[in-house]
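Here the complex is missing a single protein chain, while all its other protein chains stay put.
Up next is chain A:
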């Protein structure tokens, strides 16, 4: 048996995407960030402080095993994914049922205790960690899949299901969750819905407002709002579910969702292309929409600075040599011959028209994953920077890259690197500014300038990441006062004491 064991190990090495082999052990030792309350000019709301009798209530409700108050264990929940923000909560609660969430919120509301709802804690705008000592309500134990209907394609599950696990479960029935993002192994569906997460396939399948058929949520006073319909058509009264989608846990905590899954594609192709300039990228994009039509499922772009970035941080290299712009294009369909005929014809035209300079195509799982990993693993490099200012903006496609060029000039020698990548199909740009360390001077030079320019270009200052804590103060830049006031009225109605996710979304 020994030789075959040896083989399986060797084969295992082969499974690592070929140009992504790198030493995962290269970690810089990172210090814990300062408390958010110290780093940012923000003052604590008039909430009650956690007392012994509160703890007794929670212990009676959940038992000791579903509460965390150990300082070291708490860190994971207090610090955000970027290691930039740090709350000082002293309690994590892990309910398993809607009833428990309701009882917790009802109690907190009555006692005036602030609550920070948390799913996978993968927010990049500080939406999922407490700012001060808010109680963290983690949905991680609410991970039951309630039903999967393989005829209608509707999955009903609890909010704490990890996206990837949910997708694996529905895959057994030939279905696919119409949402895919880099954080899929950690993020939870409840968080995805609360933040109206976008991701890699929004271009084809639309956002959560379209794909969530129903949900159940608990408002601040513990009231359970049941809109867990599984119907495609249901025009009975106000569509309340939409208020919870994208409101980032400020109106209520989502406890269950019903999602319309799509049929899992049986064949996929991925093309990785190199282009001379952004004008040609747009021409390729237009041609792809025309020639690939319904099978086009994702179209991503990245610039040469992004490729340099992942080369330097993660030792990932371009599979096709160096070009000013790279495009990743995916098709998903049900007939291999049909799809490959289409994609090869498209690529031939794009190449002969000089829209693209070079490229490669993957039709096998392993190579498809390897090409995707070039794009999906970019965020892994973020934590290996001195400091990275990240912006997530939507722009009309014709202005998509002008902002990156403009920021390069605007930053001058203040930044080590300015790079852009994103979901071209949705006009969603991830603009990153790398610096040696955090500096208020650099931040002031960036903000609100970058937001003002985005608005002038006809864009949105938060495309898919939400406002969270970090962008909250710019809400007034994005929306007129009457609209913001109306949002505040709604918040007041759902959560009069403001205990749910305070310091977030609103300035």
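Following the convention adopted for this analysis, a residue touches a chain if its C-beta (ideal position, glycine included) is under 8 Å from a C-beta of that chain, and two chains touch if they have at least 3 such contacts; residues count from 1.
Basically, contacts and distances are computed from a predicted model.
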Any idea which of "Electron transfer flavoprotein subunit beta", "OLC1v1006713C1", "Aspartoacylase" or "RBR-type E3 ubiquitin transferase" UniProt assigns to the chain that's been left out?
-> "Electron transfer flavoprotein subunit beta"
Touch criterion as defined above, residue of A:358, A:383, A:460 or A:476 at the omitted chain | A:358
Which residue from A:320, A:414, A:455 or A:484 sits in contact with the chain not drawn here?
-> A:320
Consider the whole complex, including the chain that is not shown, and state which of A:146, A:366 or A:490 touches that chain.
-> A:366
Contacts of chain A with the absent chain, listed as residue ranges = 4, 7, 10-11, 13-15, 18-19, 21, 266, 272-273, 319-320, 344, 347-348, 351, 356, 358-367, 369
